[in-house]
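All protein chains but one are shown in place.
The first chain written gets the first letter, and so on, giving A, B and C; residue counts start at 1 in each chain.
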Amino acid sequence: MGKPTVDRMLAGFKSFKAIYYEQRPERVKDLVDMGQKPEVLLIACSDSRVDPAILTNAEPGEMFVVRNVANLVPPYEPDENYHGTSAAIEFAVCDLKVRDIVVLGHECCGGISALVEHAETGKVPDRDFIGSWMSMARSCVEHGPDVEKVSRHSVRNSLNNLMTFPFVRERVEAGDLTLHGWWYGMKEGILWRFNSAKDTFEQGE
Amino acid sequence: MGKPTVDRMLAGFKSFKAIYYEQRPERVKDLVDMGQKPEVLLIACSDSRVDPAILTNAEPGEMFVVRNVANLVPPYEPDENYHGTSAAIEFAVCDLKVRDIVVLGHECCGGISALVEHAETGKVPDRDFIGSWMSMARSCVEHGPDVEKVSRHSVRNSLNNLMTFPFVRERVEAGDLTLHGWWYGMKEGILWRFNSAKDTFEQGE
Amino acid sequence: MGKPTVDRMLAGFKSFKAIYYEQRPERVKDLVDMGQKPEVLLIACSDSRVDPAILTNAEPGEMFVVRNVANLVPPYEPDENYHGTSAAIEFAVCDLKVRDIVVLGHECCGGISALVEHAETGKVPDRDFIGSWMSMARSCVEHGPDVEKVSRHSVRNSLNNLMTFPFVRERVEAGDLTLHGWWYGMKEGILWRFNSAKDTFEQGE
Partner (left out) sequence: MGKPTVDRMLAGFKSFKAIYYEQRPERVKDLVDMGQKPEVLLIACSDSRVDPAILTNAEPGEMFVVRNVANLVPPYEPDENYHGTSAAIEFAVCDLKVRDIVVLGHECCGGISALVEHAETGKVPDRDFIGSWMSMARSCVEHGPDVEKVSRHSVRNSLNNLMTFPFVRERVEAGDLTLHGWWYGMKEGILWRFNSAKDTFEQGE
């Protein structure tokens, strides 16, 4: 049913242009003229069902967003390799000076499922990258085999890894930056929030 | 003015839940019950002004999305390092079997500006990651110093890098996968599309 | 700030066309090809802050809507005069065969304020029409001088007047049509619903 997605995206851009450039240009004008000033860095999964702007009804300019498989944050490793997620965290914290970082996990995550399924070898057959990528959450598998439990532990793990970045830790300790762990229960439509004091995820109001 | 962004996100989730779980559950039910089946992999920038769902008026389930600084695709390097973007490409192409990959660049990109500014050394002072990350687009600097020209060449460069992935090349050559290079002219609100036959970006209708 | 509203409306129509005719034509195609089949007749106020589609996040085709000052329903008077609201009720019930009629009142209604203010004479100075129009709710003034209390009684009054239409009464008594009285508490953002068994307005969940 319907058109190819690429065509829907192009038609959707027309509506975006009509709204944000012709109808209510005041909503983006300063962002375009003066640059972005997001308050939040959001680290979310690439999963097509977990679009941050749809989930939070965001407007342009509100969130600097990293999306990778399983919304993972690697530990701080300042070497010569390509560290896409770390570069984005650095840019958001050091240049844009965001005040909050949200790690947003979710139910039914394909990356976490692959991690749990291939926990013993850490290799996904016939795949070059996904096994290594997911291995940074390997310690969470000990909370398995419940995929969703591992998934929530992976959010904790990412929050811990964030604190290994000196520029993150420093700002958190100074009270200038707050870390949040959220987990989207896709089946029921519930947003769970990590309460670090209680070491548990709680349902918001 | 207004509430902290984090609070706006939480209120926005309430509206998402009311709409997608209570008002029109048919719009997400199958996605939740049966899993995602996106047709498109979109590789976009983390910039808060370039949210793909807002730009294309997307619905949940339509696009598998990678977002990193400057929407870069690295070359194929199947080693033990963490390759977040490559893992996402692999998952989208080999597991989800998307039919299109869109690389979406944009005007006023902070990552590209950093690349051009520090072209000689390839290092960004006082930063651990951004210099290395942007270095994968280093060859584009020869088209400088116009940042926007470099930015469009970087989209070309990412399309070329995509073709170094064997599983991408194979499907493109078989006609099962199409690569698209788009560039969002933020100042005027124009979506430029790469015409590979003419090696140029053209304005859509 | 911003453009004249008329220009915003024209730009907004462009986005409507892009979305409903180009991006997701399946959402309106049947409505256009086969005609409307709304389940609900909504009788709402003309007040610019009480737009039914915005308040209920409606899609095209869901509600047949009458809007007049103070969302009034006159009693059944089948004479030769122009009865706009009665004609719409007749068309919705007899031709479209709606299953529900909602009368939607609201806080801060200018029409009700005028009614209360000029209760003694029933005439609004220097106005030709508003006094006569509001006079159909004159009996509600005995619940004054609290404008909001009168406003809620006016919803009751409209529900009673609906029952004077033979074609409404007949269907209600046959169980084919349900009448609803709602009242939008604009200050707090609460939708109150009339419980006829208790003769009171109750807050929904």
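What we mean here is this: a residue touches a chain if its C-beta (ideal position, glycine included) is under 8 Å from a C-beta of that chain, and two chains touch if they have at least 3 such contacts.
Treat the numbers as computed from the prediction; the structure is a model and nothing was measured.
**Student:** One chain isn't displayed here. Which of the visible ones does it touch?
**Tutor:** Taken over the complete structure, the missing chain's partners among displayed chains are A, B, C.
**Student:** So which bits of chain A touch the chain we can't see?
**Tutor:** Touch set of chain A with respect to the missing chain: 19, 23, 57.
**Student:** What is the set of chain B residues that contact the non-displayed chain in the whole complex?
**Tutor:** Against the missing chain, chain B presents residues 1-3, 8, 11-12, 14-16, 18-19, 22-24, 26.
**Student:** Which residue numbers on chain C touch the omitted chain?
**Tutor:** 4-6, 8-13, 15-17, 20-21, 28, 31-32, 35-36, 38-40, 46-49, 51-69, 72, 74, 78, 80-92, 94-95, 99-100, 102, 108, 110-111, 126-130, 132-134, 136, 178, 180, 186-191, 204
Please note the rule applied: only the chains that are shown with their structure count from here on.
**Student:** Suppose you list every residue number at the chain A-chain B interface; are over half of them used by both chains (same) or under half (different)?
**Tutor:** Same: most residue numbers at the chain A-chain B interface appear in both copies.
**Student:** By how many degrees does chain B turn when fitted onto chain C using C-alpha atoms, rounded in steps of 5?
**Tutor:** 180
**Student:** What is the distance, in whole Å, between the centres of chain A and chain B, each centre taken as the mean of its C-alpha atoms?
**Tutor:** Centre-to-centre distance between chain A and chain B: 14 Å.
**Student:** Specify, in ascending order, the residues of chain C that touch 2 or more different other chains.
**Tutor:** 18-19, 23 - these are the residues of chain C that touch more than one other chain.
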